[in-house]
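Note that this complex is displayed minus one protein chain, with the remaining chains in position.
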Amino acid sequence: MSLQPFQLEIRDLAVRRGPRMLFERLDLSLSDGEILHLQGANGAGKTSLLETLAGLRRPASGQVLGLPEERGLHWLGHRNALNLSLSVLENLEFWCGLNGASTSACQPALERVGIWKLRHRLVRTLSAGQKRRAALARLLAQRRPLWLLDEPLDGLDRQGLELFAQLLGEHAAGGGGAIVTSHQPLPAGLSGVRNLVLSR
Amino acid sequence: MSSWTWFHRLASPPSFYRLADRLAPWLGWLALALLGYGWINGLFFAPEDYQQKDAYRIIYVHVPAAALSLSLYVGMAVAGFVALVWRMKLAESALIAIAPVGASFTALALVTGMLWGKPMWGAYWVWDARLTSELVLLFLYLGVIGLWQAFEDPRAAARACALLAVVGVINVPIVKYSVDWWNSLHQGSTILKMGKPSITAAMAYPLFASVIGSYLFAGYVVLRRLQNELLSREAGTAWVRELMGRSRV
Amino acid sequence: MTKRQKRMAAVLLLLAGLSVAAVLGFTAFSKNMMYFQTPSDIAGGKLPEGARIRLGGLVEKGSVQRGEGLVVNFSVADCDANLPVRYEGILPDLFREGQGVVAMGHMDGKTFVADEVLAKHDENYMPPELAEKLTTPDGKHSCAQFKSMGGST
Partner (left out) sequence: MNAALAILTRELRLALRSRMDWLLPLLFFVMVVLLFGLGARPNDPVLAGFAPSILWVGALLSMLLTLDRLFRADYEDGTLEQLCLAEAPLALTVGAKLTAHWLLTGLPLVLLAAPLAVALQLPVAGLPALVWGLALGTPVLSFVGGFAAALTVALPRAGLLLPLLVLPLLAPVLIFGAGAVRAALGGLDAAAPLYFLAAVLVLCLTLVPWAAAAALRNAFE
């Protein structure tokens, strides 16, 4: 199944957090096959921009056009959306069940991120990097064209970084797009990465 | 679309602030005049009641307070609804401006009602539908105020309060109609009743005056609170700085 | 399901829920959900012996008889029926003949034994002279506020 092509268009976007205007007049576009690396100082509004695109937050003004429709995006926030008292597999199967997907995709996804052996461990007992891998497995268990990843490299070790680069590369090559925030540079070897620095 | 421009103009904080500034003194003075007429006449010159003698005179405070407790809640819930659906800033501020005023009038209605109930019914408090639901109304107001205090971000606070106010509005018809639905110890409505008037003119005119006067007074207080609310929320914007600069000279 | 169909389903569910709630609410109201019962209700034999109830009605003209100590016997009436009441205790200021009262107590044979009496005044405010004129000789001038639950008032 190939991914639905899309052409994301952000026009004159302004986002506010509480009383503070984070940024105004932001124009941006992203189409399938592209990866955008979003940088900026703490508090510049990277996370808020991603949250706005994901639909968790309303823009103060401006438009977001051309988001891929139904089941169009995966959001991976600072937090992994993993319940500590459930096992890795139970967490993943819950998200598949909630979104009406088959649970048969869970095994290949966990194998791909290298934690299939840990599948019956409670998330509570995993390291930060292992949790991040489990969160990435959620993106793989159900294919969606647009990935919005907030600091996905947090806690990943060197192999983890390489794995992440591979996953992102495969996603883009398969017709997906991604917007990634990160303080560190994205791992080398990724092609088609654009950089954008948010500044006040 | 053009017919709506006045509406959007009105809803913008600076122009509403200026309008309120012009309107508030009128409300204040008018309220003072009506309340003066109503209370002096009601307390000293109206005839005494055939059953209750002079004790009935508490209606000149009790009835306006009770009516306002409901009206202000409805006003708050409408503001909340507007804030939720159209995300209008002015409505968010209005909700917060109304809540403490409504809570005060509800408390006043309860206290005057208790003082009236002791000599008339023979008890300060009975657990019947009208009294209980009015008490619940007070707690709903306090809930909105408490929720507002707990949030740091005023917009999130206003929307949470709006939801609570809208959900709580279900209590208003219960207070209003409890006396008709249930056989309550509390008497029915005197003013808003169909058929022949049940209060003589010499008692009624001061009552009307004190009700309208209290509404104007509540309007005055809400407007002034709303102005303060707008100033503190919009602090730092150009219009507030301009206003403050001017008044300092 | 498309978005439109989803919205339709949500609206239908909402309407269904609201109408079921309304039907249940009306059923509740059509049953007895009163702060007090009237003499007609009690005469109708709807109440069991010994149940603690509130009785509401007008004190009948000429029925108040003071007994030994604080004992008072009087009769409470609504538009259709009346009921003898016995009470021992201090009555509120507003208690007098022709006045609305709400009494808490239970039935003892044919008599209602009250342990608390509250005065209920009506929503009419007028000077005494006018009240004289409006009151009918049998003292029933505002019995309408004591609705019987099964009555035709």
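Going by the order they are written in, the chains are A, B and C; count residues from 1 in each one.
The definition used in the following text is that contacts are C-beta pairs under 8 Å (C-beta built on N, C-alpha and C of every residue); 3 or more make two chains touch, one makes a residue touch a chain.
Note that the structure is predicted; figures quoted are calculated from it, not measured.
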{"item": "Neighbouring displayed chains - absent chain, whole complex", "value": "A, B, C"}
{"item": "Among C:Val20, C:Leu70 or C:Ile90, the residue in touch with the chain that has been omitted", "value": "C:Val20"}
{"item": "Touch list for chain A against the chain that is not drawn", "value": "51, 54-58, 70-71, 73, 75, 77-86, 90, 94-95, 97-100"}
{"item": "Touch list for chain C against the chain that is not drawn", "value": "6, 10, 13-14, 16-18, 20-22, 24-25, 27-29, 31-33, 47-53"}
{"item": "Chain B, residues in touch with the chain not shown (by the definition above)", "value": "84, 132, 136, 139-140, 142-143, 146-147, 150-151, 155-156, 159-160, 163-164, 166-168, 171, 174"}
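Keep in mind that, in the parts below, only the chains that are shown with their structure count from here on.
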{"item": "Mean-CA-position distance for chain C and chain B (Å)", "value": "31"}
{"item": "Rounded Å distance between chain A and chain B, as computed from the means of their C-alpha atoms", "value": "49"}
{"item": "Distance between chain centroids, defined by C-alpha means - chain A, chain C (Å)", "value": "66"}
{"item": "In chain B, residues with contacts to at least two other chains", "value": "none"}
{"item": "Chain B residues within the chain A interface of the complex", "value": "87, 152-156, 233"}
{"item": "Chain C - residues contacting chain B, complex", "value": "29, 33-36, 38, 56, 91-95, 99, 102, 117-128, 130-132, 145-147"}
{"item": "Residues of chain A defined as touching chain B within the complex", "value": "18-19, 58"}
